[in-house]
Structures are given as structure tokens and as C-alpha cells.
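Comments concern the structure below.
A protein chain is absent from this complex, but the other protein chains hold their places.
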Amino acid sequence: MNSFSGSRTRAAGAVLHGAALVAMGLCWAVPAFADDAIRIVSPYQTTTLDPMRSAAAGNIETYGQLYSRLLRRNSETGALEPGLAEKWEISPDGKTYTFHLRDANFSDGSPITASDVAFSLERIRSDKKSAYPAPLGAVESVTAADPKTVLVTLKSAFAPFLGNAEIWNMGIVSKADVEKRGEEAAFASVPVTSGPYEVKQWKPNERLILEPNSHYWRKGYPKSDATVELIEVASPETRIAMLKAGEIDAVRAVPWAQVDELKAVDTIDMRLEPSTTIYMTLLNHKREPFSNLKARQAAGMAIDNKAMAKAITRGYAEPANTTLPGSVDFHDKDYPGIAYDPAKAKELLAESGMVGHEVKILAAADAPSQQTALLIQAQWQAIGLKPVIVNVDSGAWWDATGKGDYDAAANWWYNETPDPDLAVRWAVCGSCGSNSYNTFYANPKVDELVEQGTKEAEPVKRAEIYKEIQKVTTEEVAQIPLYYAPNAVAYSKRLQGLKLTPRCNGPWKRRPSASDPTQARPRIGACP
Amino acid sequence: MADSPILVQTAPPARIITPTMLIALVILGGWLVTALAASAIAPYDPDAIDIMNMLSPPSAAHWFGTDQVGRDVFSRVLFASRVDLLLCVVGVLPPLLIGTTIGLLSGYFGGVVDNVFMRIYDLTVAFPFFVLVLAIVGVLGPGLLNFILALTLVGWVSYARLVRAQVLTIRESEYIQAAKCLGYQPATILSHHVLPNAVGPVIAYAVSDAVLVMLAGASFGFLGMGAQPPLAEWGVMIADGQAFVQQAWWICLFPGLAAISLGLGFALLGDGLGLLQRKGVTA
Amino acid sequence: MSGLETSKPPLLEVKDLSVSFGGFAAVKNVSFTLQPGEILGIVGESGSGKSVTCRAVMRLLAATARAEGTVALDGRDLLTLSEDELCAVRGRDIGMIFQNPASHLDPLRRIGQQVAAPMIRHLGIGKREGLQRAVKLLEDVGIYEPEKRARSYPHEFSGGMKQRAMIAAAIGCQPKLLIADEPTTALDVTVQARILELLKELNRKTGLAMILISHDLGVVADICSRVVVMRNGEVVEQGPIDDVINRPRHPYTRLLIESQPGRKSYGTAGGPDRGTPLLSVENLSVTFPAGQGLLGGFGSSNSFRALDGVDLEINTGETVGIVGESGSGKSTLARSIIRLNTPSGGAIRLDGQDVGALGGEALTAFRRRVQMVFQNPYDSLNPRMTIAEAVAEPIWRHGIADRKAARKEADALLEMVELPSSLRDRKPQQLSGGQCQRVGLARALALKPQLLIADEITSALDVTTQAQILELLVRLQRERSLTLLYISHDLAVVSSLCQRVYVFKAGRVVEQGVARQVLSAPRDPYTQALVGALARLPSAGTIPLHNRS
Partner (left out) sequence: MSLLQLIARRLLQLIGVLAGISLVTFLLVHMAPGDPARLMAGERASPETIAAIRSQYGLDLPLWRQFLTYLTNLVSGDIGLSLRFQRPVSQLIEQFMWPTLFLTGYVLCLAIPPTVALAILGARRPGGIADQIIRLVGIAGLTIPVFWLGIMMSRFFGVSLGWFPVSGYGTGFAGHLHHLFLPALSTAIWLVPVLTQSLRAALIEKTTADFVTAARAQGATERQIFWQTMLPNAVLPTLNLLGVMVAFMIGGAIIVETVYAVPGLGTLMVNALLGRDYYVVQGLTLIFAVSTVLITLMVDLLTAFIDPRVRL
């Protein structure tokens, strides 16, 4: 009660000042920002600073800035390069990885040791609260051989392991700090970090202010001394308006409709960066009509994904031909995909006996989801289904898809690594814990192929395996692939003046971050 | 006595149809005709998607342009009037009926009944409207029907308060005492003597409430909680158009203007009715 | 007329004053003069234009009003003054007090400030001095503890005190003229007498000229030297008070005089029948919870006793009067009899049956036997119903006849109360107050009650109408052999109508007895004060009764 009365007094003061100033007039310009800050706006929220705790997009972006991993990926070439691990050896049987750590320090100045690495990886692997232990699913144990050496033992040989060790949640945290402050407190506001930045201030739901970590192991990085503000703004309109007004330096997830316009703006560098994102439509295999193969095929053929890609993304996206993202390794570029053939679709639907069946299309409230849902609805209506769009927020979206209480849901996902292992496990594997991305698609043959792909080290053979997976799942219409979209990111050219081009390892140059429905925020977030 | 002080004696003689009322009736009548004849007037099917003709600006072919999936905005604005007019009526009636009943009982009988209702008033009033609607819609799912339900749960309070205040005065009036003295049943007194005299301001309020309902409908359609796609509704159209307002201002502008004009019709009607009501009381 | 009038220039001369609102002429060619030190009465019933005339003098009418003619104060025509000049005259040269002092005082400001305001404004004195003078003035107009009272707000004053405060504010600048618009109408008779006394004294001491507007000829006769009688916006007669009262030339003046309560005895039917009483009230007490503020009844145990051990009897065929000032509990008694109040003690018996214990059929039967007519003619009728519907409703609701027959019966009843059949489909707002009161009577009689309670049924009516209603009441009582309980604040009316009378004060019966005795030889001091306060026309009874239309 005390604090409340205090705040009221202050509020009253503010009101009085306001009155005085309003009377004087409102025509002055305020510099939009101080020059020592780089402001990046994204729709995604930071909800936790513990790299183990979340797989949500805003957090992934943040983890990249705060925590170093054993390996890092070269942003130019995409190749894996040494991170905290200066070098590593793989045992001949492919089951033991020995990482040799470089001399590096946490942001509090303490050295990063093997026990920190072991502690961090072990949490990710076995802590119950770990959001995404899958990448370390093959690991049997992580141990610190000496302060500079980490031994990782796998259950069996696992080709993509190194790639997985680079994934966003593999960030190394300080064991001593977590044990000292406790798990919650250590990450509540200012964690000890190992990455290029440390937290200056975190205002949940509003912005995260980062400042360079003076103990970061890559000397000369980050290249700017500027603090970085990750600002959360839900409405794409507002984000663009802020960029145009010069209030911010970079905008993620630029709406397609704005791309052309922004390209024409002198002060803005509008980039379309390749991504592993695939837009697709989930189908619920658990219930009619899409438990029926012919109905799924009909639904797939009814959709003109070339036209949709052109219409929705203004031609910036490629039509998708398989269930996997177009830029993952072993993507089968030659596969013809599902042909657009409404007549055949009608026929197939008639054969399936699902004509006039109601289809519940779940739609999150962002503009692309809405557009996609509407277009799908119209195309399915044309072949004789009875599609109904149901708008939900992300909470309800996950609830409904998780329970299988839907028939179709337009969405998108991306793969964290170029290796397709995690992608297939996520999207089409019925026995990998993801229920094939809540579609409940389950084909034992595919599951078998997924396991083979993991174990196989030979690239040519792996290519065959993943080709087969793509063929089977696309033919069976596990999902309806729509298009492969680049990441549309707009930068203020002011950044170049600061010699912080997007191509260097600046803070904003993380891999295009996850765009998942968790963060695909419904209109309520986007607008008033 | 041109410079004599203001001493308002009497309002100008009451006419049933004042100019503002006339304007109101013309607007409302216009929208009613539009709603009924939407299919005849509209040049396009409001739900027809034209994937190659998205976000095209107003032109001879599309007077109000097309929206993000190539639908004709003009046709959609016309068709949406059906939903919005209906929303105004259906959104007002349930809170009106419930609120009036509760206000009558609460005001007339007083005592425990009144106390219980007063506490519920307090609760509802202190409850942030949006949270309640969001939560209700969250529990029951989005859609117009659930939206109206949520609106009713909140909206009855205004009516109940209004009626209660009226009833508190009316129940002290001598004609109610006379009715009691004549041995009429409480139900008779309430329905034949209290209600007819309490209902005037309520009707006037209800008409202005229709504006608020429409705005709320638009706001919540805007928040994804009103009409479900592809059903054309002005709020939803504005909401969907917001993501494109930089290039395609027409998607937002026209539904907004339509909503304002319908709101104006109701507001003017309510204003006129309120004026009549006040004159009727003092006359 | 005496020669004095012409010898001295008049203080105020109103000449051919006409006021119209839109097309409606509210005042037509009114002329009169007022000499310094004189008290002029303007008498008329509602709608006669007397208030409009005086407001036209002060130019307090709405912008829509058009006033023509001349209103000369000391030779200066007020109608042509500019706004600024007018403000300098108002409150300075002319003071004004109003009918309802409660609504004419600003509820948000202290009495002292309000009394001081005109002096500060006109006399150019400071706030402090203004307040000091205000205290003095309050003392002058008879307010006790003026220092303390000056700090009170209007709502803390009684009606009489408010009027005194108004007077204090009006006379602070020692105006030449005081216009008093119905200054005592809203007040109890004893208070009225004291206020009139105060005005007389002011006139005597300071030579303040006054115009006293009243509907009550008695009041005017009490303090005025000359009188103007108005009707429908015109002056029908004017002259020295004695001439007008004793030798009225205009028939309307005669009607006014003759309608004065107490001028006539109505010789009600049936003498007191000393058998078992029809209605007996035994030791009746009624309490109400104390007034509720924002806090409600938060642990407030002190409740207000509206009736305190009242005993009363009414015999069949009798007319019993109840007299008392506001707050004396007389209406509470009426409401208790018809069960709108729940007594906290004692009993009410009709034919020996406890009324409070009635229920079901017995209650319905009781409702038919006892009916009531209410005070406010408009408020007692449902504004949404035509008068015929209102009268018919009890008949068919009680199953005495079907709706059609009830409608016929209602027509008969309305005829009985002398309402023309052309009015039957009108709603109450379209009728005059007297007509509404007749409807109220007809409705009460629809169930053919034995006992009729009339609660102040004429207090909102003009005197002439009042006389007519009383006439009607008496006739109905005779024709239908009604027992009548007549409640009024007006001792004159009660004594002329009733055989027995109970005098109420603060919830108790202070005196009872045969009406004429109570009136002529009151024993209780309060009754004596009541009787003394009656503003009666001089030399009553000398005027021949005239035909009534």
C-alpha cells in the first residue's frame, strides 16, 4: 500500500507538468535515438534468459547474443567453425567426441571450464525443464576430463551431432553462478553470459537492452560498442513505421506487402535472406476428412501453391515441392511436388466420400496466416469441402493442435541446422515425440528411414534416404507444402555508417530466427 | 430585449420528427435497405477471392479497391452492413432485457435483492471490460454469438442501473402507492405501472448503446474475436486491413466510414429519442 | 382612491406591460403603480401572469420572452436599460425573494457568503465587512446565533430560516423595493405567519416598499394596503384592500373571496355515531431508520419516530379531520392505514379486525373497503394511462366486471365527478390539476369503499379549484354514505369540512375534539398557534354568496 500511495503522488506530479507543457505547445522535435544504441525490432518476445528453457523465437534470438556454444557457424559459408571449443576429435567408432576448450571467460571474468560445458549440456539433455533436449538425444554422457577438455559419449554413432551442438539452446552457462544464485535467480534478470553481449537491462514484454561483453572470447567482437536494444513490437505496421521514422535500425519479419516499398526507400536496406523456412498446411490425420489419403491428396491438389506464393509473398518465395524446407541438405529439388489440379481433386474427393465434409481451419491472427487461411478456404470450397476458419490465439492454437482438435492449420516452421535430421524428426516422424508436428501422421516406414538417416554417415546414402522420406511423405500428403520463403529483414542504412553491415557478425545477424505459432501472435497483440 | 439575460423558459415546441431525427432515420433506413438489398446492389460476390488482383486501389471496376485476397471492398462493405445491423439489434436486446428485469426487481423490492444485485454491479463495474470479454471469448471460443454473450454479461449493468434509478423514483410516486392501495399484485404493478414509466430513458439509452455495441463489435472483430472469416464485418475488415494500411489504406478507410455513418444514425436517433423523452416527462 | 397617490410621484409605475412567449401572451396590458413605503399585493391563481409580471419588472424572463410597455422605477424605464445598468439595479434598488427558498439558495455556498454577495457587489465593501454585515442582517431577520448560522450551508437551514436568509440577502443593500414572489407558499402556516410579520416589520421600520405576489387572498389582505387581482394575464380589479375585499366589483374577485377556505361550512352528512368505530387506531407507532448518507445505516441505531403512540377512532359515516404541519406524521398515519407502512407498535383495526394481520382474500376485501386519494394530482395518476383506463382498471382487476363493463362503469364514475366525457381518452398531462384530482377521486371510488382517506388532496390546487373539489367531495360523501378521513395542513378547510378533528404535532395527537370547538377555543398551545396563524380575510361572512358555474 505504501508503494502505491507513493506512486500516486508521482503520477499527480506528472499530470501537472503535462498540463503546463501542453499549454506551451507540442511542436518540437526530439532526436529519435541516441547514437550509441542499435535498435532492433522484432515481433518476438524474450521470455526467459535461460538457454535451456525455451524454444520460442524471441528467446532463441536472445540466446545467440548471450551465450557462446562449442561450435559456431560461419555466416558467410555456413560451415561449422570452432567456437568455445578450439578443436575437437571424433573417435573412430563415431561415438566419442573430445572437445578442447579455448581460453575464454564469462562476462563476470571467470574462466569457462569444461565443467561449465558439461553442466550446461547435461542440463539441456536431462533436465526435465529443458525445452528441446532432442538434439542431444543420442548423447549418453558429457564429462569434464580436465578443465579444458570435454568428453561427449554417444549411444551410437550420430552423424549430425556436431551440427546439433551448434544449435541455439547449446549455449554455455556458468555452473558456479547457477549453483550460487539458483536456477531461477541466475537467469531472472542479469545472467552471467559467455556470448558477445551481456544484459544491461531487461524490461520483460518491452525490450531487452544488451551491452557488449568485455570478456567475450572473440577479440574485436562485437564490432560496435553500441548497446543493442531488442524491442518487441507486435504490429508489423508499427514496426515498419518506426523504421521509416528512423526510430530503429532493423526490423525482422517485414510484411511481404511492404517489401517493394521499402526497397525503394533510400535510407533503408531491404534484404531477403535465404532461410530454412517452409510455409505449409498441417492436416490432422487423426480424424475425418484428412485421415483419408484421397481426401488429403484432393486437398493438396486443390491448392495452387504457385499462385499463392506469388500472391502472398509478391513472388519472393519459391513454391514448395516437398514436405521439407527447400534449403536443408538433401532437399530433393527435382521432385515434382503436388500438382495443382482442381478437377482431379474433385474426383479424388468424390472417391474418398468426403464431399461436403466440414473442415476446421485453425488460423493465427497474423496477416499471412489469415491470408493463407482465406485462400485455402476458397480453394477447398471449390472442390466441395466445407471449410470453416477458426481464429485462435497462440495459446489456443497449441492447445487445439496438440489435442488434434482441428482439421487443417496453415503455418510455417524452419530448421535450425542445414542437416535434415531434426527437420524430419520434427515434421514427419510419428515416433519421435512430435506427433509429426501435431498432424498425427505416422508411417512406420518413414520412422524407420528417419532412424537410418541418423545413423548413416555416407552423404550419398543419406541423400537417398531423405529423398525417399520426402517422396513418401509428400505423396501421402503428410502436410501440404506451400512455399519456401526468405527472411525479409529491413535495415536502416545508418548502420553501415557505423560499419556494422549485416554480413558481419553483428548482433542482428543471427540466423533468421524461428517463426513459430507460439510467436505468431494473434491480432490482439498486433493491433489495439 | 435582445440583450436580456438567458433564462430558458421552455424548449421549442416538441415535434416528433426533428431534423436530426430525420437525418437519423434516413441514415438508418439507407443502411437497412442496403442490408436487405446487398446482393442486388453489390457488384461482386463479397467472398469471391481474386488471387491475382490483390490490394488493387480504388478504380472504376472496384470502387473501394480490393483487399488482401482480392475481394471487392465495396461489396464487402455493403454486405457487412447485414452483420453490423444485426449486431446492433442482437447485441442490445439481451442486456436490455436482462438489465431491465434486474433493475426493476432490484429497485422495486430493494432490501436483500437489491443488495445482492448491487454487489454484482460493483463486481462487474470494477472488472476490466476487455479482460472479461477476452477471457469469456477465450473460454468459449471466438465468434459473434460468444461475443454477444460476453457483451451481455457486462452490458446488463448499465441498463440495470438506469432502470433501478428510475424505479427508485417511480416506486415513491403516488400512482404506485395508489396501485398498491387498490390491491394490485406486485407483478401487475411492476409490469403495468412501473415498467411503462421506467422504460423511456432505457429505450433512448439502448439506441445509443447500439452505437457502442457496434464499436465494441468492431473493436473485438478487430481483436479477432468477433465475426469469423470470411464473413464481412466492418471491424474485422479494418482489422484485416491494418496490416496493409501502408499500401492499401482503402481497406481500412471505407469500413471505418461505414461504421461511423451507421453509428451516427443510431446516435442521432438516440439523441432525438432522449430529447423527446425529456420533453415528454416535463410536458 | 385617496389623493395621496397622485400627489407623490410613484416609486414604480408599470404601464401597459405586455409579455409574450412566442405567440402566447402571458401578460396583457397590465398597469399599476406603487408608492414609496407601500405594500402592494398581486393576487391571482396559477397562470394568471402575476409572477411573469414581476419577473418582467426585474427583467428575469427568458430571451424568448418579449416585454412591451414601460416599467419605470423612479422614472427610469427598466425595460430599456442595458445589461450593465440592469445589474446595477438588481439587488441594489430592487430586492427579490422567491416562493421556494430551498431551491433559490445556492446549495454549495455558505449562507453568510450568499447574504453578503449582493452587498460586496453593489456597495463596494470588502469580503470581511460584507460578512460582518451579513451576520448583522441575519440577526435582523430573526435568525438565532447568526455568527454560527452564517457559516452554515442552506441544507442545514429549515424552510423558514432559508426564507429569512433570502430576505436578508435581498434587503442588505437597502433597496427601494422588495418584490416577494409567493414568499410563504412553501412554508407551514405558523412559519408563514412569522415571515409575514417580518415583512410587515421591515416595511414599518424602514419604509421599504413591497410587492407581494400571492395566490392567497388571506395573506395579501393581511399585510397589503392595496391589491391587484389578476386573471389570465389581465388585471381584473385593483384598489385599496378593504374596497376589493369588501366590495368586489368583478365576479372573479368575488369567486376568489368566496373560495377562501373557512368561508363556508360544508355541513357534512351524518353526525358522529357513537357505536363501535369503523376504524380504530390504537397506540400506533411508526419508526423510520435515520436518513442515509453515503455511509448508509452504518451502525446508526437512532431512528426517526414518525408516529408515536397515536390513538384515533373513526365512526361510520363520520368525517374526521387531521391537521398538522409538515413532518407531523399525518401522512404516515394515512399510509399506515392502507398498509404502505409497517407500524412498529400498536394496531389498526377495521371493524375490530387487525389490518396488519390481513392477507389473501381478507386483504383484497380490505382494499375494497378502504381507499385513498393522494395529494399530488398529476403524480397520483399513471402518466401512461388514459383517465378512463385508470378508473376502469381496479374494477376489472378485482374481477368485479369484465373490461368492457368496467369501462362503462368508469364512464359513469367520471360523470359522477363531473368530468366531461370528451376528456376520457386523455392522459393526465393533458388535464388540469383539478381535473386530475377528480379522476383520482373517481378511481378511489371505483371499488365502492366505505372509508375514504383524502390526504392533502387540495393543497396543490388553486383556491377556486379547491373549493370545487371540496364541494364535490361533500356531495359524494352524502350520495355514497362515505366515511371520510380528511388530512390537511389547513385548519380552515378541516374545520369547515369535518365534524371532529385531530391535531398532530411531531407524531403525536396534541388535541382532538369537535371541529368548531377546536377552532374557536383551542386548548393546546400549538393549536392556538395554528389558529392564530390563520391569515383570514377581514370581516368574513359579510359577502353574499355568488352563483358558481
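Observations
The chains carry the letters A, B and C, assigned in the order they are written, with residues numbered from 1 in each.
Simple rule for what comes next: a residue touches a chain if its C-beta (ideal position, glycine included) is under 8 Å from a C-beta of that chain, and two chains touch if they have at least 3 such contacts.
Model, not experiment: these values are computed from the prediction.
The chain not displayed here makes contact, within the full complex, with A, B, C. Touch with the chain that is not drawn comes from one residue among A:Gln45, A:Ser107, A:Thr193 or A:Thr417, which is A:Gln45. Interface note: of A:Pro204, A:Gly315, A:Gly356 or A:Pro459, the residue touching the hidden chain in the full complex is A:Pro204. Check A:Ile40, A:Ala85, A:Val233 or A:Ala478 against the missing chain and you find that the one touching it is A:Val233. Contact between chain C and the unshown chain involves residues 58, 60, 83-84, 87-92, 94-96, 98, 100, 103-108, 117-118, 121-122, 153, 155, 166, 169-170, 293-296, 298.
Residues of chain A that touch the chain left out of view are 3, 7, 11, 14-15, 17-19, 21-22, 26, 28, 30, 32, 45, 47-48, 53-57, 59, 127-134, 184, 187-189, 203-207, 231, 233-235, 237-238, 241-242, 244-245, 247, 393-396, 398-400, 402, 413, 426, 433-434, 514, 516-518, 521-522, 524-528. One chain is missing from the display, and on chain B it is touched by residues 5-8, 11-12, 20, 119, 122-123, 125-132, 134-136, 138-139, 208, 211, 215, 218-219, 222, 235, 238, 242, 245-246, 249, 252-253, 256, 259-260, 263-264, 266-268, 271.
The criterion applied here is as follows: only the chains that are shown with their structure count from here on.
Separation between the centroids of chain A and chain B, computed from CA atoms only, is 43 Å. Here the CA centre of chain A is 85 Å from the CA centre of chain C. Of all residues in chain A, none touches 2 or more other chains. Contact of a single residue of chain B with at least two other chains is seen at no position. On chain A, the positions that touch chain B within their shared complex are 235-237, 240-241, 255, 257-258, 261, 304, 307-308, 311, 363, 365-367, 370-371, 373-375, 377-378, 388-393, 396, 522-524, 526-528. Interface of chain B with chain A (complex): residues 47, 49, 51-52, 54-55, 68-70, 134, 138, 141-142, 219, 222-225, 228-230, 239-240, 242-248.
On the chain C side of its complex with chain B, the touching residues are 21, 59-67, 79, 82-83, 335, 338-340, 363-364, 367-368, 371-372, 374-376, 379-384, 393-394, 397-398, 429, 440, 443-444, 447.
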